[in-house]
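Reviewing the structure listed below.
For this view, one protein chain was removed and the others were kept in their places.
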């Protein structure tokens, strides 16, 4: 039987509801730097990089949380936040978060090892609005379990809101997604404007293309049957795209006629395929250099307002490393960056959180089922909104 | 990248399809005992049980496969087959499979340690019809993976066929099923005639009833929100049913107004709730003695023509221990007993197979999603059949 | 790469060490009831049980944390604490924690749904000594991972301390433990005074006895080889013990000559074998009724000063349900009850914690390896203490 002695210990039987982290996209304010506690803090100190790609000793190592640096008495948020990087001031005095490998000798780098403002750098660790019940929050944020219900309705509404406000949802997927039905569902999301960019590896594209050309994925038909002689099919698929020159050309030439990559090409949805040492082929579009691949992924991570990671450990954690935990609302406030991580086991989600992506909301299920139900809920939500609009319109007449 | 060198090594590129075990319910014949190889075999030998509940040394230990015993020159199949039991001849010369603990002193028990007929006992290990591709079969039967597509359409058709021919589908469920949506879907299957019997433990009933009375399961609302003070709710639910005297009485008295247990009571679907040392309460309907509980479960296992096990290791393996691997068609042929096992990890299904339930077909997913999609497919199949019937009827006019 | 942005965000680079929960057995004091905040609280209210085994509506549902009940103006700790039970006052005014099913009609039961003292019942949720770093604590308590080092040296020292002070370590084991080497190591711990009581199920004893009689466990030899004809061996082992009458008699008669059960019998270490619906046989010593089995387990849980759970979900959670989170030191202070949970996956430990056993410290590894290394470390610790003593003794001469 399930129970939670500690948190409830502080409350009674009254059935007040404590919202789960994911259920609301929290909006919060930056710290109030007029607070006297900030008064005595100094400006941050900067030192030059001793060589290309090398940070000065004592460099400040960033987190994915809102960070403020005191320059000439003002607290400034550096651009393009992410974790595990340096804080650089450019020639115009603008602050950037930059990976160490991207530095040039002489670049000015913030130094320090305190995050409490005493060295001119302040990391905001409280992202909850004032008044939130802190214990409950901490309690739920560790929660990832196959034993929890999944609120598909809520995720569907979030996706629709992103589409309405012109957000930039980044989808990160692994090869387990590419079974016939999930492949169809993923294509539907691309075709209907729910995907800002797709980040994946060689295998996702290979099996998606294999499915388009040969009707199989992993040598299996879409009802899970094995084809004899199927072990070479993905190699043949790769070879045909290599012969065509690129995925887009293979689409043009009518070699690839449906699926995820086809939909991306036809609907101008950008994709980044990054290489790994496990790759067969690879396909010509794959960026084989991991550092170049990271830069390509980061170009999308910087713009992300929503992240959904499905059935991939490697790409999910890589993306998590590059994502800030928050989005700037542009009005002086910030909000959490909703990050959904879907996997068959709790392990990947826990690992993602352990590596700093605290905001990740875990869904423990099969990728095929997840995509199928999520699409169903999005379609229903669209229908109900359309119906509501028609009624309103009719009523207005 | 996925490949299967060995099996395909024997075949070419031609895309012939090797059916996955589950995709056809194999019908097969008993061995042909007129074959000369059976000619010289003796009658089986029987010895009396030395004491109540004790088998004679050298007893024959049964499997779940079709088994034939030579008595007076004829090969007879014992009744109520299961694994890990003895073969008993009653006073009328009828053969039964019986757990050792159920024997009385002096009961006649078959002895032997050969399954090849040389001691008068023959176990049929080839359940495939002649002509089936043996390698492929062996290869696929070891396959349980989150990376395989799930053929919901096929499962939906099997369930409808069972309902049509008056089969006896046994559902075995664990507490992870009892979240709001899966609970609603499970109730739907009960109400619509797809459940012959429900085998579960205390926790399934407790959380289902908690949901009906308090709107929570595991102290969570059906959107996954935590209620403060919720840690005692399942104890309060148990207490109210204990006060009422039984689940059926709590339904009568209007305490339980919806859900799985409610549907079972209202639709006269038998359920067996067996106890475990983890139980809170327990509910008054729970059979706390495990041996009595096994007997109650076995009364349904004997009748089973289909088994579906969802999100439970303990009850799935217990039921698997009691199930034969086959069903007698009544016309001299037999068929495999379709056994579907749904779990979040491959481990439970592999364990079930390792413990002898070779026929189990694994589905690696979340219980909530499984139930939701399976119901959707059954509903669609019913609609399409109804439509087809209407059209035919209209055309016939 | 691993990082922890949030907690470290509050600290600098100085390498001060935050102790992991398990590394110190925290001693703490009860609340200071002379604090003015307790002044206005009323005595707890009691109501009679309406029927045998039924609690009054509104009963107070216990947790496993230190709990104090105000009776005649004094705050009293009830005896035999555990979660999910009622608080009973006996005829002598003594308070007990009792499972609802054990009540008799008319027993006086505390009512209330607040744990903050306002209804005369106070649950102590802060078990950390004053001055502990609260954030770090909360952070580490959610930590269970295969990626953490295991401090065998510390566990070895804890076990030796328990033996020295006459503690009562309860070992709870599952069948995966019973492979040849782990079986040998477990026997060693029993023979050397590290086991207060052994709580297990039928399977542990069956395979241990199978190993003693036939040299196999699970039909495998101790080098992992399969024996042909092995599928009936555990049934034959069970049958021989049933014929003997009990495990102790089978030891006496020379049927069982080594192993876990043998060592328990020979060294008078009490064991409780509780039944489940998965059991073959069962062995004659198995308590088949789960409620009787719970009572038998609880008789040991009440005395426990240390708990170690290895490769079992069912028995670990059942025991966790019965264990308080603390031990009374007898001097007015309390200490955490060290609870080690060993499993091949994080899931069981997380589940154990989710079900309220917050103090559980998880070790994610294979049972065989765990036992082998733990024994090695205990042996080394004994040697080094002996050496130290000799040296000291020599030096003292």
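Going by the order they are written in, the chains are A, B and C; count residues from 1 in each one.
As a convention for this text, a residue touches a chain if its C-beta (ideal position, glycine included) is under 8 Å from a C-beta of that chain, and two chains touch if they have at least 3 such contacts.
The shown structure was predicted, so the numbers you read here are calculated from the model rather than taken from an experiment.
Asks: Check each of B:26, B:63 or B:216 against the chain that is not shown and name the one that touches it.
Replies: Missing-chain contact among the listed residues: B:63.
Asks: Using the touch definition up top, pick the residue from A:37, A:74, A:278 or A:385 that touches the left-out chain.
Replies: Checking the options A:37, A:74, A:278 or A:385, the one contacting the hidden chain is A:278.
Asks: Among A:45, A:242, A:266 or A:335, single out the residue that touches the unshown chain.
Replies: Considering the complete complex, A:242 is the one touching the chain left out.
Asks: For the chain left off this view, which of B:113, B:161, B:252 or B:383 is in contact with it?
Replies: The missing chain is touched by B:113.
Asks: Among C:51, C:248 or C:373, choose the residue that contacts the chain missing from this document, as touch is defined above.
Replies: C:373
Asks: Just the residue numbers, please: which parts of chain A touch the chain that's not shown?
Replies: Residues of chain A in touch with the missing chain: 50-51, 53-55, 57, 59, 61, 63, 84, 100-101, 113, 229, 231-232, 235-236, 238-240, 242-243, 274-282, 288-294, 297, 313-315, 317-318, 321, 356.
Asks: For review purposes, identify every residue of chain B that touches the missing chain, sorted by number.
Replies: 1-6, 8-13, 63-65, 83-84, 113-116, 123, 125, 138, 142, 145, 147, 321, 346-347, 350-351, 354-356, 358
Asks: With the missing chain put back, which residues of chain C would touch it? List them for me.
Replies: 1-5, 7-8, 11-20, 23, 136, 139-140, 146-151, 153-154, 175-176, 179-181, 203, 206, 214, 216-232, 234, 278-280, 344-345, 364-366, 368-370, 372-373, 376
Quick note on the criterion: only the chains that are shown with their structure count from here on.
Asks: Shared numbers divided by all numbers used: is that above or below half for chain B and chain C, i.e. same or different?
Replies: Same residues, largely: of all residue numbers at this interface, over half are found in both copies.
Asks: With centres defined as the mean C-alpha position, give me the chain A-chain B separation in Å.
Replies: 41
Asks: If you average the CA atoms of chain B and of chain C, how many Å lie between those two points?
Replies: Chain B and chain C have C-alpha centres separated by 34 Å.
Asks: Counting only residues that touch at least 2 other chains, which ones in chain B make the list?
Replies: Residues 229, 231-232, 278-280.
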